[in-house]
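All protein chains of the complex are present and in place, except for one that has been dropped.
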Amino acid sequence: MDIATLIGLVAAFGLVLLGILLGGTLGSFLNAPGALIVIGGTLGATLVSYPLQQVLNAGRVVKKTFFHQSENPKDVIAELLEYAQTVRKEGVLALEDRVESLENPFMQKGLQMAIDGQEPEVVEAILQNEVDKMEDRHETGAAIMDTMGSLSPAFGMIGTLIGLVQMLQSMEDPSTIGPAMAVALLTTFYGALMANAIFIPMAGKLRARSEEETLNYQIIITGVRNIVAGENPRILEQKLLAFLAPKEREPQFD
Amino acid sequence: MDIATLIGLVAAFGLVLLGILLGGTLGSFLNAPGALIVIGGTLGATLVSYPLQQVLNAGRVVKKTFFHQSENPKDVIAELLEYAQTVRKEGVLALEDRVESLENPFMQKGLQMAIDGQEPEVVEAILQNEVDKMEDRHETGAAIMDTMGSLSPAFGMIGTLIGLVQMLQSMEDPSTIGPAMAVALLTTFYGALMANAIFIPMAGKLRARSEEETLNYQIIITGVRNIVAGENPRILEQKLLAFLAPKEREPQFD
Amino acid sequence: MDIATLIGLVAAFGLVLLGILLGGTLGSFLNAPGALIVIGGTLGATLVSYPLQQVLNAGRVVKKTFFHQSENPKDVIAELLEYAQTVRKEGVLALEDRVESLENPFMQKGLQMAIDGQEPEVVEAILQNEVDKMEDRHETGAAIMDTMGSLSPAFGMIGTLIGLVQMLQSMEDPSTIGPAMAVALLTTFYGALMANAIFIPMAGKLRARSEEETLNYQIIITGVRNIVAGENPRILEQKLLAFLAPKEREPQFD
Amino acid sequence: MDIATLIGLVAAFGLVLLGILLGGTLGSFLNAPGALIVIGGTLGATLVSYPLQQVLNAGRVVKKTFFHQSENPKDVIAELLEYAQTVRKEGVLALEDRVESLENPFMQKGLQMAIDGQEPEVVEAILQNEVDKMEDRHETGAAIMDTMGSLSPAFGMIGTLIGLVQMLQSMEDPSTIGPAMAVALLTTFYGALMANAIFIPMAGKLRARSEEETLNYQIIITGVRNIVAGENPRILEQKLLAFLAPKEREPQFD
Partner (left out) sequence: MDIATLIGLVAAFGLVLLGILLGGTLGSFLNAPGALIVIGGTLGATLVSYPLQQVLNAGRVVKKTFFHQSENPKDVIAELLEYAQTVRKEGVLALEDRVESLENPFMQKGLQMAIDGQEPEVVEAILQNEVDKMEDRHETGAAIMDTMGSLSPAFGMIGTLIGLVQMLQSMEDPSTIGPAMAVALLTTFYGALMANAIFIPMAGKLRARSEEETLNYQIIITGVRNIVAGENPRILEQKLLAFLAPKEREPQFD
């Protein structure tokens, strides 16, 4: 899990918890039927909104995106330049041994096509097509998070309406009104907290993470295409450093 | 009905029902005049918003889209490759017997034009025009669902205002205030539930379903045009597999 | 008035009225000062928002669009094909007598230019320019309806705030609080009803109607341009039928 | 001030005032600290949002746009055609005397460049650049109005929260609750009225007015460029009338 997500979730939930404990006990904020309505209603309406396969994919994309640390683009560039020099000196077949042990399957696929002697345009088209599909999957994941972020406050309000209606229909004993209304408000609380501390921020992080990943993949595409085309490693370095912000560029060759 | 929609609707409504039953009886959540105002008002305002024909079409589109299972694109590709091989071996007229029994009317129309000897460009233009019309019909259906999803909470609030005004004008007996207000809140409850468990999610599913259907139709267009042009089945396979995500591609020829 | 608008308005207002009458009398929902604030405030702010001429035009556009039934595109196509055959057989001047009695001024203008011997490109450019202006007028009308649909709930809330402030400042007699608050809520009720049963749906209908009208005009433009260019009526029919959904196409020539 | 703005403001504020006076006195709706919070907070946050220069410009743009009546495009066309005929008969230098007394500085600048013998392309580029800058200034003005239209209800709510907190902390004397809450609601009333009767409608009028002004400037650009190029006045008239709606076109030459 990336450190900002961890700090952020601990801060948001921890301070809400602190606010609760400073004024009373946690127990009065726990309500199983309310939680069922908000969580179950949100998940149910999400399944009506999206095909099952996309919802399951979204779960995987979210999990992978939060636990998978994107590689530093500088390391990706350094790796590509090393391969470019190897190819320059010993030919493309010299990469054959190293390709099998690569962790990054995208880099692996690209270099394998290089070794197989594919044309540069074909390599680029095939890799770009995979990047586009990955971006689509990430965007669908973010859109599902956004949908859940608008559904959870709605089901929170639905739960509160249920509680209010039940409270109002049996108001004989005034002493029960307060606690009953407190319980009714809990679903609004659950819905607002889920939307603003989890779903909406996670949609944002997914989009940011997708941009990072796409940047690395674009660097790999440019690198592999140039390796296939036999480009000079120094010129390739200039091309790859252009993907970085100015102050992050550290030329390897001097 | 696709399984996610079924699970989703059962989950959303089931948990709301459970929440109601855990705190009281279902009877106190049923109110015929309130339901009339919300459902009737939403339908009425939808008829003011859209021409009658489009509203009726939307009903059909929604029904068909929920019950009609899109074909798996892999099956569509396999079917097209089989026709391509038949045409390659025995000529296009060999398809004549099979075309009549096809279930997919779009595939049928495309192949019939192939048999009739139409030019590839003409076949493509005519089929693409039908896909565009279909996408328009689906988008209109989704837009009508979205409209209903914003109208139903509004008529829910209108019903609650009616109930509140009536309650406030006859407050002599304090014991009636609670139940009267409970009834007034029911229309807000109906409107919120209809919008968030039915209309808004169904608009989303319609758009997702339309994308699936359009993908299949694009595959058919590419396939039929290439069959008409006498393309080699192996090369056609490469072209058609490009429509699938990488891991779903299973070449038929080896 | 198109039938869907009529049914829709009757349904929406009828069911709201029924809801009112089932719980009390209509009289308690009538409040002249409140209606003045909501209707007058909405109209006033609309006049601040748009030039006087555009507001008056919008009134005409709305009225005309609701009472004027768009011609069926099939009839438009049939009419154009008849003219095309007449021109083919007897020359373009044979249309001279018929043009004067045409009801559709757009068709009339186009055919008159044909008789006057204008170039096809000139005819098309002049007619297209008029369609664009018509679409602009319709879009301005729909935008004004949308503006009124967001202003009326706002002035409803302003009226309710006035009523609440007045009620709160004279709370000596508790028995007057209920009725005073009921009256205060009426403006919110008026604003919500006007926005959701009239203004917002009418903006939608105007846009749908404008699309229908534009389709007919595009058919006429294509038809007249081809008549001027001396196109074969059978080929013209193919071109014009492409504007219709597949199942609505009924060729005239066999 | 254009007549619709005047009628609209009088209607909106007059009817709100009438609604107030029918139910009590105006005095109970005046609250200096509340007005300070809403007006001052809105202005303050607007200054944080935009550079000082743009806020001052917006004030000028709003004032000028409301008091400055756009010329009728027909008059602009008639004026340009008169100059075109003069130039045709007596040469471009014949305009020299008239240019100095022109009221419209844009027309003046364009004709001065014509007299100075600038190339048509240069004249068009320079004038178009000024129109673009003018549209940018108008759009910034409208955006500032929109910002104020969303800030004023927010500061209205902030003022009401202040009043509510103060009221709730000193509830010993129940008879003061009503009036205190009435005062608290006044800032919400101020914010809603300012946004919906002034800021949001004025943003709309500014955009409508900017379109009118831009139309006149486009007519002048086309006219001056054609005068510089020595175009025949009759053909120029055809070109300029195309900027008008069909029924507003009255040819000057017959």
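By letter and in written order, the chains are A, B, C and D; residue numbering begins at 1 in each of them.
Please note the rule applied: a residue touches a chain if its C-beta (ideal position, glycine included) is under 8 Å from a C-beta of that chain, and two chains touch if they have at least 3 such contacts.
Predicted model, so just to flag it, every value in this text is computed and none were measured.
**Q** As a test of the contact rule: which chains in view would the missing one touch?
**A** Visible chains that the missing one touches: A, D.
**Q** From the list D:G44, D:G91 or D:G230, pick the residue that touches the absent chain.
**A** D:G44
**Q** Touching the hidden chain in the complete assembly: which of D:K63, D:R98, D:K133 or D:R234 does that?
**A** Of all options in D:K63, D:R98, D:K133 or D:R234, contact with the hidden chain holds for D:K133.
**Q** Could I get the residues of subunit A that touch the absent chain, sorted low to high?
**A** Considering the whole complex, subunit A reaches the absent chain at 2-5, 7-16, 18-20, 22-24, 28-29, 175, 177-179, 181-182, 185-186, 188-189, 192-193, 195-198, 200-202, 204-205, 208-209, 212, 242, 245-246.
**Q** If the hidden chain were put back, which residues of subunit D would touch it?
**A** Touching the missing chain: residues 33-34, 36-37, 40-41, 43-52, 54-55, 129-130, 133, 147, 151, 154-155, 157-159, 161-171.
Going forward, only the chains that are shown with their structure count from here on.
**Q** When you check each chain against subunit A and subunit D, which touch both of them?
**A** Shared contacts of subunit A and subunit D: no chain.
**Q** Same residues or different residues where subunit C meets subunit D? The copies count as same if more than half of the interface numbers are shared.
**A** different
**Q** Using CA atoms for the superposition, what rotation angle relates subunit B to subunit D, in steps of 5 degrees?
**A** Roughly 145 degrees of rotation.
**Q** Using the average of all C-alpha atoms in each chain as its centre, how far is it in Å between subunit A and subunit C?
**A** Here subunit A and subunit C have centroids separated by 45 Å.
**Q** Could you tell me the distance, in whole angstrom, between the mean C-alpha positions of subunit B and subunit C?
**A** One centre to the other, that is 27 Å.
**Q** Send over the residues of subunit D in touch with two or more other chains.
**A** Residues of subunit D never touch two or more of the other chains.
**Q** Touch graph across the chains, line, ring, star, complete or other?
**A** Graph shape, chains as nodes and touching pairs as edges: a line.
**Q** Among all the chains shown, which pairs meet the touch rule set out at the top?
**A** All touching pairs, sorted by chain label, are A-B, B-C, C-D.
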